[in-house]
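Worksheet: one structure, shown below.
Heads up, one of the protein chains got dropped from this complex, but the rest are sitting where they should.
Entry: chain A
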Amino acid sequence: MTRSIYLLISVFVAFVSVSCEEIIEVNLNEGDPKYVIEADLTTLSSDQFIRVTQTVPFSADIPSKSIEHALVSVSDSRGQVFNFTYQGEGYYSFKNLKLQENVVYDLSVRIDNELFEATSRLEDFVAVDSLGVIEERIFNEPYYFVLLKFNDPIDIPNYYRYSTSVNGSTFKFSSVFNDKFNDGLFVSHEITNSDNSLAIGDSVIVRRQCISKDVYDYWNEVQFANPGNAAPSNPKSNISNGAFGYFSVTAAKEYGVRIEML
């Protein structure tokens, strides 16, 4: 709802005002560097990757700084320990880690003398009923969305996360949903890529993950960060000790669609 209102407001502002946009120089401080851990383990493959990086100053010409000497491991509630090895560009991998249902996984990342930990458990996957593409016209401009329809399980809170890959590019975060307003109903999710630019002829892969509440909260803060927010803040991570990023263990599936003239 808030999102629709923002859309309307931005349309309104664009309409009434001869608003103009201009690149400016802002003198920004450098905060103490923070570690960033992206640990997204899925059932898609038994090759699992975890990335460890560090924040960089705003003016840096790199998006983040890779950390090469971290000790990264995942252990499960059955006592198994998986030690990840460094691959480059901040990525650590483990070749044969097949996620099991009803198992609790613990993440441990040690960098010098600092230890960062998190816990996650595999959530049940909610099957998709049908798949399609729809076009919506906003001020005469066509926008395309991949449509996923499914039955939301009743009486339990469910959280969904989508990432997209367009024409073979790397997967990028698209959106997260909860079932606060449609628990137990036949639900449609409209998915687009991160900058809302799907076009005729694109082939899109949508990755759907059923996530836990803390991971949902993290991504929900990311997706609702907007310039109208009075007090932007760092999304709340489920990893201890002040690290940024998230640890998520999910059942995931991918759906491929081609955007075609309707």
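In the analysis below, contacts are C-beta pairs under 8 Å (C-beta built on N, C-alpha and C of every residue); 3 or more make two chains touch, one makes a residue touch a chain; residues count from 1.
As a working rule, contacts and distances are computed from a predicted model.
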Complex member absent from the view - protein name from UniProt, among "Probable tRNA sulfurtransferase", "Taurine import ATP-binding protein TauB", "Peptide/nickel transport system permease protein" or "TonB-dependent receptor": "TonB-dependent receptor"
- line: Cross-chain touch to the chain not pictured, restricted to A:Gln54, A:Ser73 or A:Ser108, is A:Gln54
- request: Would you mind spotting which of A:Asn96, A:Asn113, A:Asn167 or A:Ser233 touches the chain that isn't drawn?
  value: A:Ser233
Statement: It is residues of chain A that touch the chain not shown, namely 1-2, 4-5, 8-9, 11-13, 15-26, 28-34, 36, 38, 40, 53-64, 137, 139-140, 163, 170-173, 180-188, 194, 217, 220-222, 224-225, 227-236, 244-246
